[in-house]
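Dropping a structure here in structure tokens format, bear with me for questions.
Left out: one protein chain. Kept in place: all the others.
Per-chain residue numbering starts at 1, and chain names A, B and C are given in the order in which the chains are listed.
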């Protein structure tokens, strides 16, 4: 059996380098691409089957991420964030959970504050392996 | 000599992560890309030289896959499928073969039902190496 | 010193999987991409500095390859080829060299006939390392 008491109540996640391979594809005409992975679709379904909502929190601000979030039914989307810890702290208040209930997934310098505060430290792929 | 008695009578295959590297490339304008591989072209020719038809069965529904299927002369294309096992079972009836004659190639959670039912379990690249 | 007597008099080369990573990128609108590598630019300059012309011979027929060939000042470009050996044999006659003077670079099933006939068997990256 899965021990629900030990599960996070929210998964908050960075995008670039976490949901993508870190690539920022630029073209000649002002367009931009990101490379997501089909496997994350199953990861999101798995979290939702455990009633764990997912929040995307990213410093960038692109239509790319909006569409991916919509496609995968992501629960919360915050773009253009400079203080990610503040964003997550506010969301925690709003949905009545504690910062220590959050599993944060990040890989960049502006993710460090959040990674230090959280109760869970893991990557989505690890979740899927369990 | 190649033992035709042991060959599958149909190769049914998922697309994302099997014919592609799993990447879902999104741009800023609503366009999407997949990365296929030139080698699969020879794989399809090889199967067709053995009179084995190929069916693509995918949960997604894109022009991308339609074009790739057309380019490689894929025999059957089913997109937007939720119950892949049902789709393959119906196709088996239509072309008078048994589910155990099908080699199914898949890598995702919605491929598991089919992978358990089939008589053959292999990836296209393995076929090519033989 | 470089022994010119042992050098090929023509480098003939496939494109997909040799000048690219094998990826065939398809989008939703009928557009297609290939991923070349910046290093081949130096490879071509190196061959030209030894007065070795380069011929691209590919089964595909795309604007992509035309542009890349033009960018790198490729000497001969043959697209949409079914019988690559015939194409190279004709070119050899035209420029008065023997098939055994050709170094052919290919990685696919339709490259085998040529790979068996030629006097040189090597990949461009090997040339660069020498």
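The rule is simple: a contact is a pair of C-beta atoms (placed from the backbone, for glycine too) under 8 Å apart; a residue touches a chain by one contact, two chains touch by 3 or more.
All values reported here derive from a predicted model rather than from experimental measurement.
Q: Counting contacts across the entire complex, name the shown chains the missing chain touches.
A: Per the touch rule above, the missing chain touches A, C.
Q: With the missing chain put back, one of C:38, C:51, C:82 or C:96 would touch it. Which one?
A: Within the whole complex, the residue contacting the unshown chain is C:38.
Q: Name every residue on chain C in touch with the hidden partner chain.
A: 21, 25, 31-39, 41-42, 45, 62-64, 67-68
Q: Name, in rising order, the residues on chain A that touch the hidden chain in the full complex.
A: Touching the chain left out of view, chain A contributes residues 16-17, 20, 22-30, 33, 108-109.
Simple rule for what comes next: only the chains that are shown with their structure count from here on.
Q: Would you identify the shape of the chain contact graph, picking one of line, ring, star, complete or other?
A: The chain contacts form an open line.
Q: Rotating chain A so that its CA atoms sit on those of chain B: what angle is that, to a multiple of 5 degrees?
A: Value: 90 degrees, nearest 5.
Q: Cα centroid separation between chain A and chain C, in whole Å?
A: Distance between chain centres: 44 Å.
Q: Scan chain B for residues touching two or more other chains and write them down.
A: Answer for chain B, listing residues that touch two or more other chains: 25, 33.
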